[in-house]
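Here's a structure for you.
A single protein chain has been omitted; all remaining protein chains appear in their positions.
So, subunit A:
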């Protein structure tokens, strides 16, 4: 039987090649993800190891938010065997951009750069500050983004927000430190760093010396138990692990897409082996005639699938390797904050995973078709004509499908409508419902194909005359095969539509909530909560006729019922969405809580909460209203006079502004800019800017996910092409008859294109219906007060693309059908 399997493989090279492409793509994606992960992790390791080699022993503070006292450094320096010891200092020092305002959402982080052997910074251009207290270095990205060049003068605020100027002498690479990459870095000499940040202690003390293990023990004995002491190697391992965590999340995310691709590939392979078995019915029957057992027939198909799976997996591994090399090159070209320099390697684990997944999927998908092959009766060898497969809707199928659909839709409905929104549990219930519903659709697929093809084919049938009508009939002719083919496409379209609906709904929900509660045009913010907005700015703006409304929010963090909570007040017009109670007559002795705060504290309207302040002691407040968490109000809102009584003078933390009627945005902006010009820490954000950023993030997310799902669509295309070529094969004589009766070659090709179009559109339509429904359910489960929104344009594009994809898949099979000789085909079979 091995020989038969081998001959079968050789005879169907092309078909199997197409099939294996589905596996190749899936395995390539998964293997590529692993290779990428391994390479980047290795890169992390290499970098930190290179850094840590300079350090024999590192002393770290005993816990987060703690620092190492200066005397400790002196004590470490005195330890025997310590060649050199340096403290590392880190603190906030906001850099000012060329517009005189602080840069970014968070203050720039200042670090000390020590001279000598223990310097672990990577200077990219220029030099380090050396011992020049007037020199500074910036990280590459910040320098580039703000347009600073070597030799420029930069302005940095110190802890008391006084301006200091420095000469930019170099740029550095922040390396793997995620915090530094995010905030931006300004590097100073130790003395300057201390002066600018006001930090007293160190973040870390690095020690150089021989025999790290012994040194670690002696240093640890010297600094005492309140510190953590590590050797350079241990430090490197920790740093690599931290840096690698995010990469792992990314890897898991990518693997999800890989799994979707493999799922689609499974369906395609299942269909292809069905096709191969159908094509070889007579061959199988002949084998059975001459004495092959059912088991041998079964085995020969499985061997065939195993060879295909193995070859495809190997190709997939190679492709995955290439894919990751390409990705790394792209990442490097875009200066991504990831190490891309490490040697790309296929680890044995990756190879094993790739091969196992490829093999299991291929052989697994071939089991059912192989079983079908064993059912071929020997007598079939003598029949001249391939029997038309008939399909009858079985009661069992309907019952099972109904059960799945009922359970799935029920779960999704419960998750969307009954369970509390915004909770992970609700989303999980909706997702489980989605999976069940999808299984239901999968089972019901063959039943749905005929009516759907009639519905979708209505227009093509009208448009393309006889070829169109025949095509529509043909598309529903083998419902099982058509269903499997289209379901593969449905998976991709469903997920794309779902993501599209969720992002559109999120956007709509957030926008509407913002507009409803405080349709702001500008907001004033600072980088740090404790550095507030001076009250005078709000006072001044309130008097300006260009502004229609000025809402000022103040807050501070104090203990409420034992939990540290954001307590504040507001001044100005606001109409938050009240979910319980009422804000009417809000005054002293009362409190408004955000919903989640009420949940955390376990209180409801009518209950009393106690706010503890230094000035006023414990103040009991009666909860009068709960507000939606999207509201700009603090977690706990007090009436303004009582807040001032309890906390004294507190700066505004946010000022929200509205432009007056008939005032141009430019005019209003200049007023706001003028009022804040003297305060570099106060940043002015326009709502269009904020929304623009939000939109950009969402669009980017949508684009990436859609791109990744494109792989699933591509694989399902291979499935459509395979199914069509079987149809072409099965209908060789039918096509010849049509050609004899006067159907031209282009008409025959068009007939197959329309069939593919109808298949593609069925897949897309089911996908859109599922995607929109579950997008709605998922949005309801994820967002409180979700507003449903779907972009008809985007969904339209998905549908059109599916149709186009189908037509593309038909190109090769239809060419083959049109080329076949009429005489030869009539004689065939």
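Assume a residue touches a chain if its C-beta (ideal position, glycine included) is under 8 Å from a C-beta of that chain, and two chains touch if they have at least 3 such contacts; residues count from 1.
One rule holds for everything that comes next: contacts and distances are computed from a predicted model.
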| item | value |
| --- | --- |
| Record-based protein name (UniProt) of the chain missing from this complex, from "Fumarate reductase subunit D", "Glutaredoxin", "WD40 repeat protein" or "ABC transporter ATP-binding protein" | "ABC transporter ATP-binding protein" |
| Residue in contact with the excluded chain [from A:21, A:449 or A:470] | A:470 |
| Hidden partner chain, touching residue among A:7, A:536 or A:740 | A:740 |
| In subunit A, positions touching the absent partner | 384-385, 388, 465-466, 470, 473-474, 477, 733-734, 737-745, 747, 821-823, 826, 829 |
